[in-house]
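Note that this is a trimmed complex: some chains were dropped, and none of the rest were shifted.
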Amino acid sequence: MARLEAVLELADDHLILGHRISEWCGHAPMLEEDLALPNMALDLIGTARVLYDHAAKLEGKGRSEDDLAMLRVEREYRNCLLVERPNGDFAQTMLRQLYFAAFMEPFWKAALGSSDEIIRGVAGKAVKEMAYHIRHAGEWVIRLGDGTEESARRMQGAVTELHRFTGELFESSPAAAACEAEGVLPVRADMRGDWDRVIGMVFGEALLEQPDIPFPQTGGRAGIHGEQLGHLLAEMQYLQRAYPGAEW
Amino acid sequence: PEFLARFQARIDAEEKIEPNDAMPEGYRRTLVRQIGQHAHSEIVGMLPEGNWITRAPSLKRKAALLAKVQDEGGHGLYLYAAAETLGVSREEMTEELHAGKAKYSSIFNYPTLSWADIGTIGWLVDGAAIMNQIPLCRCSFGPYARAMIRVCKEESFHQRQGYEIVMTLARGTPAQREMAQDALNRWWWPSLMMFGPHDADSEHSDQSMAWKIKRFSNDELRQKFIDATVPQAEFLGLSVPDEDLKWNEEKNGYDHGEIDWSEFWRVVKGGGQMNVDRIRDRKAAWDNGAWVREAARAHAAKRATRKQAAE
C-alpha cells in the first residue's frame, strides 16, 4: 500500500535523525547546545510518533507506533541516507540538520494542502519547527564557516562529507510518487528551488561552496543503507527485542 | 561586626538578599560553593540518564527522557546564572569541576544498569532532591530562591514521571518487576545518603541555618523523605532493602537501619564506580567543543567589526 510506505519513509527519516541528534545528549560543546539539541530531537521524534501512528492505522494489522519504529529489521527501514550518517563533529551535525530542515520546511508547507488530514495536522506543527531548525543550524553553519581557520576547515569537510547525500531528498520512491499523484504528499522534486535558495544564502554567509557531486548517493528508500544504521538499530531496539511483548 | 549584625537582622526579618547588596564574605562563599555544586549536579546528572536515551524502550519514553535530561541542562543554566550574580563565571566553575576541585552530588557516581534505573532515579533521586530543594525556594539569597522555585516545579514533574515508569514495570512482566526491585535495591541507600551526613557530623550546617540558606537539618529532611517514600514502595509492591525499617508510632515516622557511611565517604572522595568516567565525559565534551566555542567568539568579533565599519 503506497500511502503506508510513503508515510513510513517520512517517519523513519524523522526517527533516525532524531535518534542521531539525541546521541549528543550531555556531550554538546556548550550548555546552550545541550538544550537546543534535545529540542530538535524532540521535534523530530514527536513528528515521527504521529507518522508511525498514522502508518499503523493505515496498515490496520494492530501494530503500534512502537512496533513499527522498533521492530523492523534494517532492510525494512526506509529513511534516506543523509539522516543515518554518524554525527561526526558538531559541524557535520549542524550541516546535516540544515540540509534536512531546508528540505522539510517547504515540504511541510506544501503538505498543508494535503488531502490526508493527519498529514495536514503534522505539517502545521512541523513547518514551524523546521523553520527553527533552519535558523538554528543555519546560524551555526555560518558561525563555523566564517569563524576560525579550524572551524572553516571542519565546516568545509562537513560539506564534502554530506553533500553527496542531499540528492536523495528530492527523489520520490514509487510509493511516494503514487502519493504525490493523489495529492497526499507534495512532489519532492518541487522543493529544489527553496532548498537551493536557503542553502545558497547560508553558504554565501558561511563562505562555503556547494561542491560538484559526481556520484550522488541514494538507496535508503530501497532499504540499502550504510553500515552504521545496523549498529544504531541494535541499540535502539535492544529492550523491545530483549523483552518481547512487554509494556513500558 | 555591626555590619554582620545588621545583615543577620535582615535575614531574620526574612528579607531577600540581592546580588548588589553588601554581604559577609562567608555568606558569599557558601552560596557560590553550594549553588555551583548544585549546578554541577544538574550537568553531571545528565550523563547517567543520557546513557539510556538511545535505548529507551518506546518512543514515548524516549521523548520524555530527552525532555527530562534537557530540563536538567536548563536547571544547570539557571543555577550557573544565579552563581554568576555573585561574581564567578560559568567557565571558572566548569574548570573547577573538571579539575576535581568542585563537587557534585555523589548519587551520579553510580551507574545506570537497566531501564528501571531511569524510573528509579526519577522517583528516588528527584524525590530526594525535591525534599532538599523545596526549603531552598525560601533561601535568603534572592536569585537562588527564585531559581529553585522554577527548578522544583519541573523536578516534581520528573518525580511523578519516574514513579510512573517504576509502576509500569512493577505491574509488568515478572522480568520487569524484578528489574524494578533490583533498581530499588541499588538506589535506596545512595538516595538516603543524598541528604548528607548525620546532623552531628555535618560541617557548614549551623552557619547555613543561621543565614537561612538551609532551613532543615540533614536528618530532618532524610526522615521526611523516608516517610514519604516507603508507602510509595509498598503501593508498588516493592520491598525497601532495609531489614531494620519499621514504623515508629511514637515519632510518627519510620525508623531505619544504619547507613553505610564508609560507602558515602568513599564515593564523595572519588572512589565511586563512575567518578572517573563522569568527569572524563564532561571534560571530553568541553575539550572537544573548544573549537566550536572559539569559532563562535571569532565570528561574533568579525560581525561586530563589520557592523562598526558599516556605521
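Which chain is which? They are A and B, in the order written, and residues in each are numbered from 1.
The criterion applied here is as follows: contacts are C-beta pairs under 8 Å (C-beta built on N, C-alpha and C of every residue); 3 or more make two chains touch, one makes a residue touch a chain.
Quick caveat: nothing in here was measured; it's all calculated off a predicted structure.
Undergrad: Stoichiometry of the whole complex?
TA: Written as a formula over the shown labels, the complex is A x2, B x2.
Following the convention adopted for this analysis, only the chains that are shown with their structure count from here on.
Undergrad: Once you find the CA centre of subunit A and the CA centre of subunit B, what distance in Å lies between them?
TA: 34
Undergrad: Once bound in the complex, which stretches of subunit B touch subunit A?
TA: Residues of subunit B touching subunit A: 43, 46-47, 50, 53-63, 66-67, 69-70, 73-74, 76-77, 80, 90, 115, 165, 168-169, 172-173, 175-176, 281, 284-286, 288-296, 298-300, 302.
Undergrad: If we count contacts the way the header does, which residues on subunit A are in touch with subunit B in the complex?
TA: 15, 19, 22-23, 25-35, 38-39, 41-42, 45-46, 48-49, 52, 65-66, 69-70, 89-90, 142-144, 146-148, 150-151, 154, 232, 235-236, 238-240, 243, 245-248
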